[in-house]
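Of the protein chains in this complex, all but one are displayed in their positions.
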Amino acid sequence: MPSPALLVAVPLIVAALLGALRRLIPRWTADLLSILTAAGNLTMACWWTAHALHRTQVYWFGGWFPRGRMVLGIGFTMDGYGCALAALAALLTTLALIYSWKHFESGGGHFHPLMLVFLAAMSGFAVSGDLFNLFVFFELMSTAAFALCGLKTHEPAPLAGAFNFAVTNSVAAFLMLTGIAFLYSATGALNLAQLGQALAGRHDRLVLAAFVFLTTGFLVKAAEFPFHFWLPDAHAVSPTPVCVLFSGIMVQLGLFGAMRLYATVFQGCFAGTRIPWIFVVIGAATALWGAMMCFAEHHLKRLLAFSTISHTGLMTLAFGLWSKAALAGLFIYLVGHGLVKAGLFFCAGILLHRFETMSEPALFRRGRALHWTAPLWFLGGLGLAGAPGFALAIAEAHVTPVAPWTEAIFFIAGTLTGAAVLRVGLRVFIGLGDAGPVDRSATVDEKPETNDPGRLVNTVLYFPALACIGGCMVLGFWNGIAGIARASAASFVNFSGYVHMVYAGATVVAQPAPVQSALLKGVLWAGLRGVAAAAVALWAVLHLRIPRPLRWPSHLEGSMRPVRELQSGHPGDYVAWLTLGCALLGAAVFWLAL
Amino acid sequence: MTAIPGVGLLALIAVSALALVRTDDVTCQTIALSYYGLLLALMFFLFRAPDVALAQITVGAIALPLMVMLAITRMKHREATRRKEKEGK
Amino acid sequence: MSFPADYPYFVAAWILLCGLYGIVRSRHLVHMVISLTVVQSSTYVLLLAIGFRRAAYAPVFAGLPVGARVVDPIVQALMLTDVVVETTVVALLLAMVVKAHEKGGTTSPDDLRFLRG
Partner (left out) sequence: MKAGHRLVLFAASALGIAWVYCAGALNMPAWGQYRGPYGDAIAHLAVYQRHATDTVNAVTYDYRGFDTLGEEFILFSAVTGVMLLLRPEPGRPEAKKGKSSGNPASFRDRATLSETVQVFTTAIFGFSVIFGIYMATHGQLTPGGGFQGGVILAAAPMLLYIAENTDAFRRIVSHPLVEFLEGTGAAGYALIGVAGLAMGTAFLTNVIPLGTTGDVFSSGTIAAISACVGVEVAAGFTLVIFEYLREILSREKNEEP
C-alpha cells in the first residue's frame, strides 16, 4: 500500500531538486524526471481511487492519531471523489508535460519545478481533511499558478493577466482565511469531521458568516458569476500546458473545495434549509452567462476559457441539487469535461505552435493542412456539447432526472459552447463561410511559446490531444464509470461514514444499488444537443447566405458586445465585483437560513 | 493589564490602515508600510505572541518594505535608462 | 475595565474593508499590492483576537510551569503561515509589476488593460 503522503511528497521533492540543480541538468532529464513523477502520481492516485471504492481510509501525518474526540494533527481522507480528482490532476499534468517535451519554452528551467509543485498542491487539496490545510494547498496551488501564468514575459499582456489572477485569488484566499478563523472561534477545531460534529444543527449568524466567506473564497477559484472575471484573462495569456491544468482541473478543484466543505462541515447545519439552492441559482446563471460570452468570443483560448466557466456553472448546478444521483453525474462530468477541455486546449496549442496566433479570423482556412488536428477539434466540440458517445452525455443523463427543468440549462449551455467550438473548426479547418468579425480580444498578438524553428507538428504534440479526446470517448462507452461514480458519490455525501473514517481509521463503503437512469431519454437529449450544436455552428458560419433577420447567431454575438465591456481587464473592477458577489451571497444565505 | 494599551494600539492600527491605503505616493507608502508592520509586531508582543512578533518584525517591518523599495528602485532605474536612451538617439 | 467585548473583531472588519477600498481605488500597481497586504493584516488581527485569553502567558514553557494558563498556540502557528504567505505573494506580485512596467511602460492599472472584451 503506497503511503498517501507520497502523493504530495514525491512531486515536491523532485521539484525542489530540479530547482536546486537547474543549471546542471540537461533539458531532457528535467522533462523525463517530471513526466515520470507525474506518471507515478497517476498510478498512486488510481490505486487509491480503486481502493476507496470499497474502503475509505484516513492517514495521519506525524502519526498524530486523535485523542478521544480531539484531533491533534492533520489527516488525509482517501475517499473516492478526492482520489479520482487527484488522479485526474496527475493525468492532465503528465499529458501537459509530454506536450511540453523539448521545444516548449521552459523559462530558464523554472517551468518543471513549478508544474510539479502545482501537481502536489492539487493532489493535496483533493484529499486533505483539514480546513487550514485546505487553505495552505489552495495558496500553494495559487502561487504556482500565478508564476506559471506569467511565463511568457516578453509581452505585457501575460503579466497583466497574471496580476489580475493573483490579486483576485489572493483576496479570495484572505476571505477564506477569515471564514476559517470564524469557524475556529466557534468550535476550536480545524479538522473537517470534528468541525461538522461540533456544528451539527447550529446555524447561527457566526456559522452563516463563516459559510459566506469560505464559499466566496472557493467560488472565486471556481470562477462562478460574478467572481469569474479573472479566468478569461488568465487563460488567454497562459501557455498551453498551463491552460490545460487551469481549465481541466484547477477551477473544478475550487468547486470541489466548496463541495467538500458543504458535505462535511455545513451539511448538518443546513439540513432542511434551502441553502443548496443558492448553488443551483449561481450555477445556472454562470452556465448561461459563460455560454453566451463563449459564443461571442473570437480568441481561441478565451473562447475555451468562457466554455470552462459555463461548464463549471453546470457542475455547480449539479452540486446544488445535492442528491446522490446528481453527485454521481457530477463525478463523471468532472472527469469527462477535464479530458475534453484539455484535448481542445492541446489542439489550440498546436494551432498556436504552427501559426503563432489564437485569433479566429487570422486562422481562417489556415488549418486545412492539419489533417490530424481537425478531427480531434470537431470531436472535442461535439464532446463539449455532450453528444452521445462522450462522457458528458452519461453525466447529464444522471443529473437531469433529479430536476427535469435543468435539462433546459444543460441544453442551452452545451449547445452554445459546443457550437462555438464547432464554428471555429468549420472556419479554421474547413474554411466555410467568411473569416468572421475581428474584435479587440482577437487581436491580442501572440508570441510563440515553443522554440522549434521549423514549427513542425509532431507526434509529441498530437499524442496528448488524442489521449484526452479518446479518453473522453472511451468513458462515454464504458459502463464501469457509472458504478465508480455512484460509489464515490454515496461515500461523499455520507457524513457519518466520514466521521467514522476519521475516528476509527477506515469506513467500508456500502455498494449502492445500480440506479435505473433514464438512459434512452438521455441519449435522445444528447443527440439533440449534438445536432443543435452543429446546426448553430453552420448557421453562424454561413450567416452571409441567410436573410439578415434570420442571422440569429450573429445577432447574439453583436448584442453581447456591450456586456463584454464588463470584462474590463482592470483588477480594481474585478475586486469590486468580487465584493458585490460576496455581499449578495451573504444576503441570500442570511435570508434563506434565518 | 494589557487592556488599555491593547485597545489603544488596535485603534492606532485601524487608523493607520486607512492612512496607509489613502497614501497615494508609493515611496511614502513604503515608509508607512514599515511603520504599520512595526505596529502589528508591537500588537503581537502585547497579546502574547512573541513568535509571530519576531516573524512580523523581520518580514513586515524589514523584508516587505525592502522588497517594495527594491521594486520601485528598479522601475525608476528602468525609466532613467529609457530616458537616457531616448536622449542619446 | 469594561469596553466592547467584540472590539478587536470590528477592528479586523474595518481593516479588511480598508484594504479592499485601497485595491478598488488604486491608481498604482504597487499601491494595490500594499493594499493587499492590508487585507491580509486583517486576518492577523482576527486570528490573534480569537486566540487571546485574558491574564494568560505566551505559550512558551521556558521558565513557565507546564499547565500554566497560556493563550492559544494554534492560532499563532496559523499566523506564522499567514505571514509567510503574505511575503511570498507580495514578492511574486511585485515581480509582475516590475516586469509589466518594463514591457508595458506603465504602473497604472488603468493603462494595463491589454485584455479587454
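Before moving on, here are some points about what is shown:
Note that the chains take the letters A, B and C in the order they are written out, and that residue 1 is the start of every chain.
What we mean here is this: a contact is a pair of C-beta atoms (placed from the backbone, for glycine too) under 8 Å apart; a residue touches a chain by one contact, two chains touch by 3 or more.
The model shown is predicted, which means the values in this text are computed figures rather than measured ones.
With respect to the full assembly, the chain omitted from this view is in touch with A, B, C.
Note that of C:Leu20, C:Leu36 or C:Leu112, the residue touching the chain absent from this view is C:Leu20.
Of the candidate positions A:Gly124, A:Gly248 or A:Gly290, contact with the hidden chain is made by A:Gly124.
Contact with the chain not shown here comes from a single listed residue; of A:Leu140, A:Ala318 or A:Ile332, that residue is A:Leu140. Listed by residue number, the positions of chain B touching the unshown chain are 49-55, 58-59, 62-63, 66-67, 70-71, 73-74, 76-78, 80-81, 84-85, 88. Seen across the whole complex, the unshown chain contacts chain C at 5-10, 12-13, 16-17, 20-21, 24-25, 49-54, 58-62, 66-67, 70-77, 80-81, 83-85, 87-89, 91-92, 94-96, 98-99.
Although one chain is not shown, part of chain A still touches it, namely residues 3, 5-6, 8-9, 12-13, 15-23, 59-64, 67, 70-74, 107-108, 110-111, 113-114, 117, 120-121, 124, 132-133, 136-137, 139-140, 143-144, 146-147, 150-151, 153-154, 159, 178, 182, 184-190, 204-206, 208-210, 212-213, 566, 568, 570, 572-573, 575-577, 579-584, 586-587, 590.
Going forward, only the chains that are shown with their structure count from here on.
Of all the chains, the one whose CA centre sits at the greatest distance from that of chain B is A.
Per-chain Cα centroids separate chain A from chain B by 37 Å. Rounded to whole angstrom, the centroid-to-centroid distance between chain B and chain C, based on C-alpha atoms, equals 12 Å. Separation between the centroids of chain A and chain C, computed from CA atoms only, is 28 Å.
For chain C, residues touching at least two other chains, in rising order: 25, 97. Within chain B, no positions touching two or more other chains are listed. Contact residues on chain C toward chain B in their complex (touch as defined above): 1, 3, 7-8, 11, 14-15, 18-19, 21-22, 25, 27-28, 30-31, 33-35, 37-38, 41, 44-45, 48-49, 51-52, 55-60, 70-71, 76, 79-80, 83-84, 86-87, 90-91, 94-95, 97-98, 101-102, 105, 107. Put simply, chain C touches chain A in their complex at residues 12, 16, 20, 23-26, 29, 32, 36, 39-40, 42-43, 46-47, 50, 74-75, 78, 81-82, 85, 88-89, 92-93, 96-97, 99-100, 103-104, 109-110, 112-117.
For chain B in complex with chain C, the touching residues are 1, 3-4, 7, 10-11, 13-14, 17-18, 20-24, 26, 29-30, 33, 36, 40, 43-44, 47-52, 55-56, 59-60, 63-64, 67-68, 71-72, 74-75, 78, 82.
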